[in-house]
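Provided herewith is a single structure, encoded as structure tokens, for subsequent inquiry.
Shown here: the complex without one of its protein chains, the others still in place.
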Amino acid sequence: MTTNQKRYAILIPIISVLLGIIAGAIIMLLSGYNPIAGYAALFRGAFGDSYAIGETIRRTTPYILSGLAIAFAFRASLFNIGAEGQVIVGWLTAVWVGMSIDAPMIIHLPLALLAAAFAGALWGFIPGLLKAKLGVHEVIVTIMMNYIALFTTNEIIRNVLTDHKTTTESIKGSASMASEWLSSMTYYSRLHYGILLALFIAVVIWFIIERTTLGYEIKAVGFNPHASKYAGMNVSKNIILAMVISGALGGLAGAMEGLGTYGNISVMSGFSNIGFDGIAVALLGANTPLGVVLAALLFGSLKEGANEMPTGAGVPTELVDIIIALIIFFVASSYIIRWALLRYKGRKAK
Amino acid sequence: MIDVLQSIIPTALFFSAPLIFTALGGVFSERSGVVNIGLEGLMVMGAFVAVVFNLTFADVFGSLTPWISIVVAMIVGAIFSIIHAVASVSFRADQVVSGVAINFLALGIGIYLTKQWYGKGQTDMVAQPFFTVKSVPVLSDIPVIGPMFFKGIYTTSYIAILFAIVAWYILYKTPFGLRLRSVGEHPMAADTNGINVYKMRYIAVIISGALGGLGGGVFALTIASNFSQTTIVGQGFISLAAVIFGKWHPLGAMGAALFFGLAQSLSVVSSSIPLLSNVPDVILLIAPYVLTILALAGFIGRAEAPKANGVPYIKGSR
Partner (left out) sequence: MEYVIEMLNIRKEFPGVIANDNITLQLKKGEIHALLGENGAGKSTLMNVLFGLYQPEKGHIRIRGKEVEITNPNIANELGIGMVHQHFMLVEPFTVTQNIILGKEPKTKTGRIDIKRAENEIRELSDRYGLKVDPTAKIRDISVGMQQRVEILKTLYRGAEVLIFDEPTAVLTPQEINELMDIMRSLVKEGKSIILITHKLKEIMQVADRCTIIRRGKGIGTVNVAETNVNELASLMVGREVSFEIDKKPAEPKEAVLEIKDLQVKDARKVDMVKGLDLEVRAGEIVGIAGVDGNGQSELIEAITGLTRVQSGQILLNNEDITNKSPRKITESGVGHIPQDRHKFGLVLDYTVGENMVLQTYYKEPFSKRGILNLKEIYRYAKKMIGDYDVRTPNANTKARSLSGGNQQKAIIGREVDRSPDLLIAAQPTRGLDVGAIEFIHKKLVEERDKGRAVLLISFELDEILDVSDRIAVMFDGKVVADLKPEDTNEQELGLLMAGSESQRAGEGK
């Protein structure tokens, strides 16, 4: 029973990815491209040289954190679609602290990271509070919070951080996660220390979920709030806490961009998609930290590799968005994959 | 004051029409028990199709082009939404996840094809957009109200309001509507009464696809005039907000969409209104979202979703 479930937990994501890649090949064929050339370009773009590898890992970094954000909330049965907004406010806050404070690095960088986590946590706290105290569904609230984050952030960039400009000045060196060491190792890609932080946090989150009373309570509340209340747990507190931690992770994902990759923030015409892609990462990773790291790497590679597709094979980069969307469908429809596998197994047994 | 209203109301109607169509789609879907976060993607699809059709066939159909374009957008939207129906009704996928995927997919397909067909990330401006009706005969001569409601308004705005009334009639006065709502409240009760729950939900989702596509098409041919990555940014989610703010009722959703359209129009015309010129745009931009949260929190009357909303129906389980 349990081993069977574990097998499905691994099989379903793999089958979904394969189906997504096959679908991508079919789309390329239908629109007159050579799928082999297309995927070869994709692979080159992601792993072709050390620079590409560096950029792939850089792109993976925020995905790990936004994926963890969504996965953590999922464990409490909360659907934090608001990771996107939490990323944006985290990014903004990180840059804000990074550019406006003077302090030695040992204080400045942690402070900027904490500030980003705090901003994200706040953005998660509001839907958490409304869910816990008033039973308001978090999905709608977090969607609305995304837009509030987007428009407010743009306003702050234009009118508070700059004088009607679209990009802020760069953060100070003491708040930067840029790493000459990692960068030079990857032929001067924008790879930064964030990846180490993200991996470390993945381990911490695993420990919290699997080995602490906090994780035990959050999972119990997620599975069955009534039994949790009966068992003396504070259901409201756990819901809020799950959303706050989730939001903080989202905020940190934003800090990766603000303190690592870009060192500034620009007015956005649409979403960064780091938070939305995090949904796909969490789903594909079956809401486990290890799964999230692997799924983040996959999506990071797809997104980075996509940049090579127009020049390498003439294929628009959006093919990768289509593939990712299809992978989400397949994972979400795991019921039917499971059903098909059972049928297949049944037939083989006969 | 009347001058102000005369400048605001036509603009508000102009911004509201796409929201009304899409929100009505949301009402149908959610009343049947299928959460539709994919409204945004359905609008994207509608906008894309309407623009491409318009660009391609403007020479053939002349001034009829925009009308045919939005009909085609409706049809494609309906077909596209079948993906959501299959995933969330037949495959028991998480409806929120499926909706998110719809949004990704629509934008991915739209931009992918735009790049393939036009060789760049955005289309040209359409040759045959909708134009406003200069003035409605007789009605526009009514003092005060005439210029507000019957001058310089798009026909699509009138159609949107008409659709809302029709949707209300269908949902609340016909057997089809009673059945659709029963499926969203208590699918098993509906099933034991011999109603095909899956079929009803498929129909509801496809209606939402058609209306979402229509909303996107109307948006593209009245407001945006071309298609790109940033043509539809949030209009689908504002429509979703209107569904909730309007308490899952067609006329409520229309009212909410009109109100949100007003908020958007204010951010456009506010500079010309002395009272509002000092209000930062951002307040008006985020107003729909903040108000929806407040509505959900019960500060503006409690909004109660259909009971079985978001729950896949599994036959034979008790």
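To keep things simple, chains are lettered A and B as they appear, and every chain counts its residues starting from 1.
Everything that follows uses one rule, which is that contacts are C-beta pairs under 8 Å (C-beta built on N, C-alpha and C of every residue); 3 or more make two chains touch, one makes a residue touch a chain.
What you are looking at is a predicted structure, and each value in this text was computed from that prediction instead of being measured.
Asker: I'd like to know which visible chains would be in contact with the absent chain if the whole complex were considered.
Answerer: Across all of the complex, the chain we cannot see touches A, B.
Asker: Who touches the missing chain here, A:214, A:267 or A:341?
Answerer: Residue touching the absent chain, from the options given: A:214.
Asker: Write the list of chain A residues that the hidden chain touches.
Answerer: On the side of chain A, residues 1-2, 211-216, 219-220, 223-224, 226-233 touch the unshown chain.
Asker: Give me the chain B residues in contact with the hidden chain, please.
Answerer: 169, 173-175, 178-179, 181-182, 185-186, 188-195, 307, 315-316, 318
The working rule: only the chains that are shown with their structure count from here on.
Asker: Where the centres are mean C-alpha positions, what is the separation of chain A from chain B, in Å?
Answerer: Centre separation, chain A to chain B: 29 Å.
Asker: Going by the contact rule at the top, pick out the chain A residues touching chain B in the complex.
Answerer: 27, 31, 79, 81, 126, 130, 134, 136-137, 139-141, 143-145, 147-148, 151-152, 154-155, 159, 269-270, 276, 279-280, 283, 316, 318-322, 324-326, 328-329, 331-336
Asker: Per the contact definition, I'd like the list of chain B residues that touch chain A in the complex.
Answerer: 35, 37, 83, 87, 90-94, 96-98, 100-105, 107-109, 111-113, 115-116, 229-230, 233-234, 237, 240-241, 244, 280-282, 285-286, 289-290, 292-293, 296-298, 305
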